[in-house]
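Up next, subunit A:
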Amino acid sequence: MSLQHYLVISSILFTLGIFAVLTRKNAISILMGIELILNSCNLNFVAFSRFVKPSENIVGAGAYVLDGQIIAIFGIVLAAAEAAVFLAIILAIYREFGSIRPDEVDTLKG
Partner candidate 1 sequence: MDQILLSLMIFIPLLGMIVVLLLPREQEELIKRATLAFTLIPLILAVYLFINYNTSTANTQYFVSVPWIDTFHINYHVGIDGLSVTLLLLTALLGPICVLASWRNIEKGLKAYMALFLLLETGMLGFFAALDLFLFFVFFELTLLPMYFLIGVWGGPRREYAAIKFFLYTLFGSVLMLVAIIAVYLNSGAPDARTFDIPTLITLASTPGHALADPGFQMWVFLGFFIGFAVKVPIFPFHTWLPDAHVEAPTAISVILAGVLLKMGTYGFVRINMAMFPEGLDIFTNGDGILGHSLALLGFINIVYGSFCALAQTDFKKLVAYSSIGHMGFVILGLAARNPEGINGAVLQMFNHGVISAMLFLLVGVLYDRAHHREINGFGGLGSRMPIYTGITTLAFMASLGLPGLSGFWGEALSLLGAFQEFEILTILSTIGIVVGAAYFLWTLQRVFLGALNPKYEELPEINRREIVTLVPLGILTIVLGMFPSIAINMFYVSVSNLVGIIN
Partner candidate 2 sequence: MEFPLKTLIFYGFALVTIGSALAVVTFRNIVHAAFALMVTLFGVAGLYVFLQADFLAATQVIVYVGGILVLILFGVMMTSGRLEMRIHIERGQLLLGAGISIALLALLLTVIANMPVWKNLTDDGIPHEPTTEQIGKMILQDKFLLPFEVVSVLLLVALIGAALISRKEVRD
């Protein structure tokens, strides 16, 4: 269970998230893809903070070990906030367009 294992997992999650975002013709599915991406990022941070030892020439590296974890916590919070707003906007879209298919929301173009 080296760092690489986690990184590979997170890379796959990231890529799957990207894939979802690109191909899913449903706004909520896109949101899910975004959540996958954010999860992969968080996983990265946590993994790095676990494995990568702070270099001795880094100033103020005292509590380094947990930096990544804390970043991940913030990441989760941000994801939640983003999801809330995203869903609110999806609802608004649904109200105005009667659909949440992203390719049907295309009055602005050109």
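Candidate selection criterion: all candidates are chains of the complex that A comes from, given by their letters.
Criterion: contacts are C-beta pairs under 8 Å (C-beta built on N, C-alpha and C of every residue); 3 or more make two chains touch, one makes a residue touch a chain; residues count from 1.
As the structure is a computational prediction, the values presented were derived from the model and not from experiment.
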Out of 1 or 2, the chain that touches subunit A in this complex is option 2
Note: in the complex, subunit A contacts candidate 2 through residues 1-9, 11-20, 22-29, 31-33, 35-36, 39, 42-43, 46-47, 50-53, 60, 63, 65-66, 69-70, 72-74, 76-85, 87-92, 94-95, 100-101
